[in-house]
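The complex appears here minus one protein chain, its other protein chains still in place.
Chain nomenclature is as follows: A and B, assigned in order of appearance, with residue numbering initiated at 1 for each chain independently.
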Amino acid sequence: MKPAPFEYHLPSSLGDAVKLLDTLDDARILAGGQSLIPMMNLRVVTPSHLVDLGQLSELCGINETASSLRIGAMTTQRQLERSELVRTCCPLLAAAVEHVGHQQTRNRGTIGGSLCHLDPGAELPVAAAALDAKLKVVGINGPRALRFEEFPDGYLTTSLDPGEILTEIEVRKAFPHEGHAFIEFNQRNADFAVVSVAILVTVVDERIGQIRIAVGGVSYAPIRLIEAEAALAGNSADDQTVDTAEEIASAVPCQGDEVSPAEFRQHLCGVLVRRALKQAIERAKAA
Amino acid sequence: MPELYPIKVQVNDNIYERLVETRMHLADFLRHEINLTGTHIGCEHGVCGACTVLVDGASVRSCLMLAVQANGRSVTTVEGVAAADGKLDPVQSALSKHHGLQCGYCTPGIIMTILEMQRDGGGCRWTEVEVRKALSGNLCRCTGYQGIVDAALEVLTPAAVTNRKSMRT
Partner (left out) sequence: MAGSRFPLWLGVSQPRVEDDRLLRGAAKFLDDIRVDRALEAAFVRSSVGHARLLKVHAAAARAVPGVAAVFTHEDLRPVLTYDRIPLALPSNAIHFDVDPPPLAYDEVCYVGEPIAVVIADSRAIAEDAAALVEIEYDPLPVVLDPRDGIGRDASKARLDCPNNLVARHVIKYGDGPTAFNAAVHRVKDCFRLNKGGGHSIETRGVLARVDGEGRMTVWDSTQMPHRAKAVLVDVLGLSEERIRVVAPDVGGGFGPKAVFHPEELVIPAAALKLGQPVKWIEDRFESFTATAQERLQIWDMEAAFSAEGKLLAVKGQLFHDHGAATPYGVALPYNAATNFIGPYVLPAYEIEILMCLTNMVPAAPTRGAGRPQGTYVMERLLDRAAEELALTRDEIRRRNLIQPQQMPYSVPVVMRDGTPMTYDSGDYPEAQRRVLAATDWQSFPERRKAVRREGRYIGIGLSNYVEGTGRGPFESAAIRIGPSGKIMVSSGATAQGQGVKTMLAQIAAGVLGVKPENIHVVDGDTDATTLGLGAFASRQAVTAGNAIFLAATRVADKARKMAAHIIEASADDLEFSGGRIVVKGAPDLGIGLGEVAKALSGMPGYSIPGGLEPGLEATVDFQPGTLTYTNGAHVAEVEVDPDTGKTTIARYVVLHDCGTMINPMMVEGQVLGGIVHGIGATLLEWMRYDEQGQPATVTYADYLLPTSDVIPRIEIYHMESPTPLNPLGVKGAAESGTIGAPAAIVSAIEDALRPLKVRIRDLPLTPAKLRTLIAKARETELRQ
């Protein structure tokens, strides 16, 4: 399983990377390589050019603002996992990263790479959806910003223009009285999720304030359960509300495959939303 | 003509300068360019862990890293684990003692993974559940994992970790 031949480019600045991608035909960005290289080894993709962002230190790092964390796209999952900042300011992201692959893949895999690859079983896109992450991209026409919900465009496809590079992911810090939960279903602990659920919920005076529910594995990209969010906001944070959430979640239209058919995923969606919501509410009450 | 790229990489105690095909992955570089065949290939798509090496001290699936990406870096393979005088590292001895290897094909990758666990988990008490989770990125078809887990538990005691000589990086 050797990849098809390609030309390798190692730009030393973001500007050079952008220029390169603008001029090269049939080029792919190489970040951590944990998703791209298996596909290339299998010859599922055969790009003529690889542009390695490994030298772009400006794309690494986690910076704190008053209300958010700004994470460079080339920050590794391992760095996220070990970051005290992420653990304390954005516990949902910390919880999601724990489920991502194995040590060996987290050492190389990046948050940007995971988001741009957009595997339906991947955890970071689901967390990004729940967090309403803001993305910064740079292309030959300059930088632009977009919200995560505008980012997915199809199966393994983002809305980025060819030649655009994701440079930063900004996630908000946890609100006061906010609880989080990230739960996924798989057969072995480190597998891609069959279905995964990320929930953020604020609870004040026993009532639900803000709530965000994102689900992965039921469609080509994470979906937000907008209907459920609207139905639950303002409700009292009790078992009945959790029942309502499960009911709505079990009716979400799903795509499936032979091992995990749509029906099964739909059912899991309900089960996981129930479990995640319970957990998030408990955490919110304790916060 | 295949695209060739110059790299300079430290592997264990030696520095190698080579011209490599850009598409050659690190595992093939180690095995065929510098003839360190201890690192094995089991799947070439990043699941089995047989190809695990340490790059700048961190465990990596060498089949998912291009050799050109190792330029300027330091790689540790299984051949670099035993002491200079040939004495087996405690991780290696423990694996033998607990019958944590049979065919030996996955063993180098497992050794490198356990070495990282030792370094990272310094001082902590590892439970069996945690050990099994940390080892879950290395497939073994022979041992049923039990001997490997027992070996890891033995070398992950705080005393064993403190005694560990500093890693070559």
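In this section, a contact is a pair of C-beta atoms (placed from the backbone, for glycine too) under 8 Å apart; a residue touches a chain by one contact, two chains touch by 3 or more.
Since we're looking at a predicted model, the values are computed, not measured.
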item: Partner chains on view for the chain not depicted; value: A, B
item: Sole residue of B:L4, B:C43 or B:A160 that reaches the chain not shown, by the stated touch rule; value: B:C43
item: Full-complex contact with the absent chain, from B:L26, B:L115 or B:I148; value: B:I148
item: Absent-chain interface as seen on subunit A, which is shown; value: 1-5, 38, 42-43, 185, 187-192, 194, 258-261, 263-264, 267-268, 271
item: For subunit B, the residues touching the chain missing from this view; value: 21, 23-24, 31, 35-45, 47-48, 50, 77-79, 81-82, 88, 92, 95-97, 99, 101-108, 111, 128-129, 131-133, 135-149
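Going forward, only the chains that are shown with their structure count from here on.
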item: Subunit A-touching residues of subunit B, taken from the complex the two chains share; value: 2-3, 5, 21-23, 25, 28, 44-46, 49, 52, 55, 58-61, 63-66, 68-69, 113, 116, 133-134, 136-137
item: Subunit A residues within the subunit B interface of the complex; value: 1-8, 10, 30, 33-34, 37-38, 41-42, 50, 52, 54, 78, 101-105, 107-108, 188-190
